[in-house]
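Note that this complex is displayed minus one protein chain, with the remaining chains in position.
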Amino acid sequence: METVDQIKDRIEAALPGVRLAIEGKSLVVDRQHLLDVARFLKTDSELAMDYVSNLCAMDWLPSQIKTRECDREVVRNLPGHLEVVYDFYSTAKKHGPVQLRCRTEGREGTPSLPSITPLFRGAEFQEREAFDLYGIRFEGHPDLRRILMWDGFKDFPMRKDYRPPDDYEWEPTPHDEVLQQTKKHWPAPPPAPVKPA
Amino acid sequence: MLGNGMIQGLLVTARNLLRSYFDPECLTTIQYPEERRTLPENSRCFPFLVYDGTPDNLRCVACKICEQECPPQCIYIEVERDAKTGKPVRRPRVFDIDYSVCMQCQICAEVCPFDAIKMDQIYELSGTDRFGGMLMNKGALLKSNEYYHQMHPTEANEVDARLSQSKKKASPPAAKPAAAPITLQSAPPPRPTPSAPPSPSVPPTPPVPPKSDV
Amino acid sequence: MAIDEGLKSELRKAGVFVTTVEDLYNWGRKNSIWPLQFGLACCAIEMIAAACSRYDMARFGAEVFRPSPRQADLMIVAGTVTKKMAPLAVRLYNQMPEPKYVIAMGACAISGGPFKEGYNVLKGIDRYIPVDVHIPGCPPRPEALLDALITLQKRIEQDHLTGKHRLRAYDKEQKAEWPVPEYGEHDLEPPSNPDVWKPEPMKRPEAK
Partner (left out) sequence: MIQPLTMPEQGYTLTPKEDAIETQMLEVSMGPHHPSTHGVFRMDVVLDGEEVRRLKPVLGYLHRNHEQLAEKMNWLGSIPFTDRLDYFCSMTNNWAYCLAVEQLAGIKVPERAEYIRVIMAELTRLQNHSCQAGFLLSDTGAWGTPLLYAFREREKILDLFEAASGARMMCNYMRFGGVRADVDDDWLAAARKVVENYPCFIDELEALITGNEILLARTQKIGILPRELAINASITGPMLRASGVDYDIRKVDRYGIYGRLDFRVPLGEVGDVYDRYYVRILEMRESVKILQQALRDIPEGPSDAGVKMRNFKVPVGDGYGRIEGPKGELGFYLVSDGSTRPYRYHVRAPSFINLTILEDMCVGHKLADAMVILGSVDIVLGEVDR
């Protein structure tokens, strides 16, 4: 199979206006061109990436990167964002993977990304899972609902700043965070929960 | 012919039925409470603490490695402090394992550098007490090295050899003799039936009051 | 009403069997416990293994796994009860006819087990329904399930039809329905049923 650089060059030649960046082994594509690039990977006779194996969402909190430039320490603030990683393989040519990354703008609310489900049915449930757990809205998804949690659930539990509800009344062997949570219930017995009307 | 396949299938079941009268291999059922399968030596259930000789002489030094590594975080350790000086002593004051959370993964036994925590083979632990009965304290967890030898003879002999070697290195004259592996090597005792030792329906004994002269 | 145990065994030696209605009733119930076919997770596979040929739960009269809660006496909560599943588990329990029993099989059913620190795992089914027998283990061996079944049979032997400690089924003052929790915005509402879930305050030996 071609190297990442060759694939990048060919995509940029075939799709004018598309700019890709290489990070490690993966190609970073912007939101507007994700579908075009995915379609190219699928239809290109050389690559024939007909099978999206893995779709994984990630949460990056705002962070700082310290680098040294010209003997000065430069601190850059990276805004927080959500990221989706796609692993494409080819069942026809039996090669792969080509890894694509696509990032949302910010991580407040439910930021959006284009859905690749119209091209690859295999992404349907995986995108629903990413929506459910990370709150990424996939534009163009035929049936974007929560898949693992119930419909009335409000949080996005896999995000790094999620805090689970406090039900640590009986924790005989607590540690760290759980210990702090549990201590709130000790030694007094837990308050009686309010019954719904 | 229609029905041929079904007749074939019925022949298979008939053969199995008939064979069960002649072939003991076809009698797969274990008559459980009366008859028990001997567990393989490696088999594991729940962790316990090993002591050499007397229960005061336990191997655990309260280093808390197992507590950190335990994946479901079901171990809780507090270090013993000297009554006079208040300095930490190398033994646990509290050692609790919540059996209602333990996932029997053996990682605590694997990471313990002192061979102090090992896996038991008792599985008949069902009880009606949710809060007290499933929380094992130090007294309930302590079991002798001989018991460990009965359960995992090969592994226990390796452990004893390793421990006596490291003790020799540390302090050759003062080293205490290891628990008693030598006699067991010559004639291994019969495998224990995994029902005898204390069950949690009996209220766990209070932790042994540690001596301050360690 | 009760017969002296010594007299009973003397009579038995003489070839006379004496029993009470209560004993006969309990004897019948304990030897035909029909479990609900209610598998949740990993432990359910061990439950199936216990029902299959090597361990053969039929020897205890408990092989008739009923798919319908209306025909079941025993609910073996075999596996992790998630918050999404908990209301349904309570509803199934409510649908079972009295007298009914619950075995919490495995660490997850007792306390949430290894998964308890998660956002979607209920920390023990006993937050909503009363549990009779707990089996620790992850998963418990099939023998451990049989052992729990024997424990439950012993427990059933002790049941009373009359008196202060009579069965729930014969006690009109006891309620028959357990409140079913509802899906909330962040958690189940209510997070536990205080009639059933009564955790004791933790006590540790004090340092000298």
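Going in written order, the chains are labelled A, B and C, and every chain counts its residues from 1.
Note that contacts are C-beta pairs under 8 Å (C-beta built on N, C-alpha and C of every residue); 3 or more make two chains touch, one makes a residue touch a chain.
Values in this document were obtained by computation on a predicted structure and should not be read as measured data.
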The chain left out touches which of the shown chains?
A, B, C
Among C:26, C:82 or C:153, exactly one should touch the missing chain; which is it?
C:82
Return the single residue from B:75, B:119 or B:156 that touches the missing chain.
B:119
For chain B, residues in touch with the removed chain:
2-6, 8-9, 11-13, 16, 28, 39-44, 65, 69-71, 103-107, 110-111, 119
Contact with the hidden chain only, please: which chain C residues?
37-42, 44-46, 48-49, 52-54, 67, 79-80, 82, 84-85, 88, 92, 114-115, 117-121, 138-139, 141
To test your reading of the contact rule: which positions on chain A touch the chain that is missing from view?
24, 50-54, 56, 58, 85, 87, 91, 94, 97, 99, 120-126, 129, 133, 143, 145-150, 157-158
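As a convention for this text, only the chains that are shown with their structure count from here on.
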Please compute the C-alpha centroid of chain A, do the same for chain B, then give the distance between them in whole Å.
43
Cα-centroid distance, chain B relative to chain C, in whole angstrom
27
Which chain C residues touch at least two other chains?
111, 117, 199-200
Junction residues of chain A, two or more chains touched
170, 172, 178
What does chain C use to touch chain B in their complex?
53-56, 59, 103, 107, 110-117, 124, 126, 131-138, 140-141, 143-144, 146-148, 150-151, 155, 199-200, 204-205, 207-208
Where on chain A does chain C make contact in their complex?
148-155, 157, 162, 164-165, 167, 169-172, 178, 186-190, 192-196
Residues of chain C touching chain A in the complex:
84, 111, 117-120, 123, 179, 182-187, 189-192, 194, 197-202
